[in-house]
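Here the complex is missing a single protein chain, while all its other protein chains stay put.
Coming up: subunit A.
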Amino acid sequence: MKYERIPLSGKTEPRGTDLVDRLERQLEQERKARLEAEAIAERGLRELYESQVRLALLQRITDFANQSNSFAEVLDMALKEICLHMGWEFGNGIRVSDNGRVAAACDTWFASEPDRLFPFVEASRAIRVGVGDCLPGRVLRDHHPHWIDEIAAEDWLARRPQAVEAKLLSACAFPISIGDELVAVIEFFSSKPMIDKDAILLTITQSATQLGRVIERERARATLLHDALHDAMTGLPNRVLLDERCRSAFQRLSTGTARLAIMVIDLDGFKAINDKYGHHAGDALLVDVTGRFQAAINAFQQSHLQAGHATLARVGGDEFVILLDSIKDGSVAEKLATLLHDVLRPPTQVDNDQVTAGASIGIALSGPEYDDVEQIRRDADLAMYEAKASGSGHTVTFTDALGTEARNRMALERELREAIRDKQFLLFYQPIFALTEDQRLMGYEALIRWQHPTRGLLDPGAFIDAAEQSGLIVFIGDWVLRQGCTALASLHKRMVNKTPGCELPFVSINIAPQQFLQPSFAQQVQRVLIETGVPSDCLRLEVTEGVAIIDADRTRQVLEEIRAWGVRTSLDDFGTGYSSLSYLQNLPFDTLKIDRSFVASIEDPKSRNIIRAILDLANNLNLSVVAEGIESPEQGRVLVEMGCEFGQGFHLGVPLDEKSAFALIDQRRAA
């Protein structure tokens, strides 16, 4: 391509008016260039200024949002800052609720002139609209900002009359979201046009992001707080929250006549269900029980106006507590307890089985004697243990007597532990005689005594119950078995040394049900026999029918096992309790012991008939009989006449310490 040269006047210097014209044109061009440069620079300066001011505003909102944990507080500040920044008259905060169906003003607003805007502020501060209604409702519907350029022309705006009255011209509203969820709306009104929408959008969207973060933090904190105060599995308040509620309920007590009740609920048999079906089954059961309890409490509160306020909490594996607050009448708690027992009755489906979990409920009521709520909790606990001791499905309300008893029992338990540790027990021996002419001494019943450091020598009646309830009976029983056999062995040794081949006495030892049902009981007996060298037929074990009631099969197995070695077995206290004949049929006993109560009332023909029936029964089943508690020659005579072979009692021989008791046999044999 070829270019043609365009002629320029550059080579020839212009002169005169030409030069002036040219210079003037040049000057004008320069001037325009300067103005343009200035305009560009001014535009830049202006934008820089505006962005600095906007950033400063956002920085203030962000700083405040970071410092504050309250959305209301940050919203209040942000509305004010934005209005002042934009020169707008009114800003209003609206929270979204009901799963995004309702937008309700939260009474957080800013007005540049509250007096002048009063009617409009009043119409706005408590506005509550549905999706699509009014300005916030439109944001709720569309999830994007909305603008109104001329309020007077928008007849759908519910607050139009008040806005026009307040000389408001324009409005805008923006969503505040967390992720996809619309959580709040902010709306602004101005008497001037909102012209620079891009700048407004930028500023408010960023402010809204900060506000959203505050709500997010508020929620996270609420969740953390909820998790810290609630049981994850059932969603119920946990021990921490219960403690807090108990304390504040107790504090409120001082101001009125209302009372509070604490109900401690322990599920019976929960551990067995957990062991048998696994933890998932136990968990499912707990969730099911929780639902039943909640429904029962709700129903109870609706039907009992005096029921007060109830907090159901889960405080341990299978332990629940209900705090009944503001109750007028203490009996409310017992009524609720009855209802709770009722709702537990229908079985729960676990795997392919149906299981039923009963509950033991302890109740304690507030009263002037309590200094703090913890004491009430402890007493309710104690009442629950009392309820549990009486079997599943019971309720016990704490009383002073119960408290004293429990405290005494706890003290006794402590002393029993010390007694075991310090070997404070000793054995007395009561001789058992053949009820024949010569009253031959056949053996001894070993009877425990406690050489208490301060109370002196105690009979078993003073401590055996406590030992059984605390489980210490197992340790004590083992000691009795071993000690009785050891003592008998040394007696045997002495007698054999003196008179080789003589007839050896037996020792009869009481075995508590808990001890008897220990898995290792039979082995323990065998070990004692081997270690002490007592001939097995010189050991008699006395059990009551209580063991059979607990587990008849196992009782039979154990009895059979120890009898196979030659150990004799006695059924103690026969005639009292159930005295089921099926025990006699199924359980291998050698001896029946007639309870002392029949012997004591032997003058009564009824008692005599019973004794006679027992003797007949024993005769037919080939069992020997020992009558207990023979306290008079007359009682002994009647028993002999009725054909009772053996007997024991104060009339024949009181329980004596080892040395005196065993001296007796030497005297007898010598005689």
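We adopt the following convention: a residue touches a chain if its C-beta (ideal position, glycine included) is under 8 Å from a C-beta of that chain, and two chains touch if they have at least 3 such contacts; residues count from 1.
One rule holds for everything that comes next: contacts and distances are computed from a predicted model.
Chemist: Select, from "Peptide ABC transporter permease", "Heme NO-binding protein", "GntR family transcriptional regulator" or "Hydrogenase-4 component E", the UniProt-recorded name of the complex's unshown chain.
Modeler: Going by UniProt, the chain not displayed is called "Heme NO-binding protein".
Chemist: Kindly state which of the options A:Arg34, A:His143 or A:Arg527 is in contact with the chain not pictured.
Modeler: Checking each option in A:Arg34, A:His143 or A:Arg527, the one touching the absent chain turns out to be A:Arg34.
Chemist: Touching the hidden chain in the complete assembly: which of A:Ile195, A:Ala272, A:Leu457 or A:Ile550 does that?
Modeler: A:Ile195
Chemist: Under the stated touch rule, tell me which residues of subunit A contact the chain that is not displayed.
Modeler: Here the touching residues of subunit A are 24, 34-35, 38-39, 41-42, 45-46, 49-50, 87, 192-193, 195.
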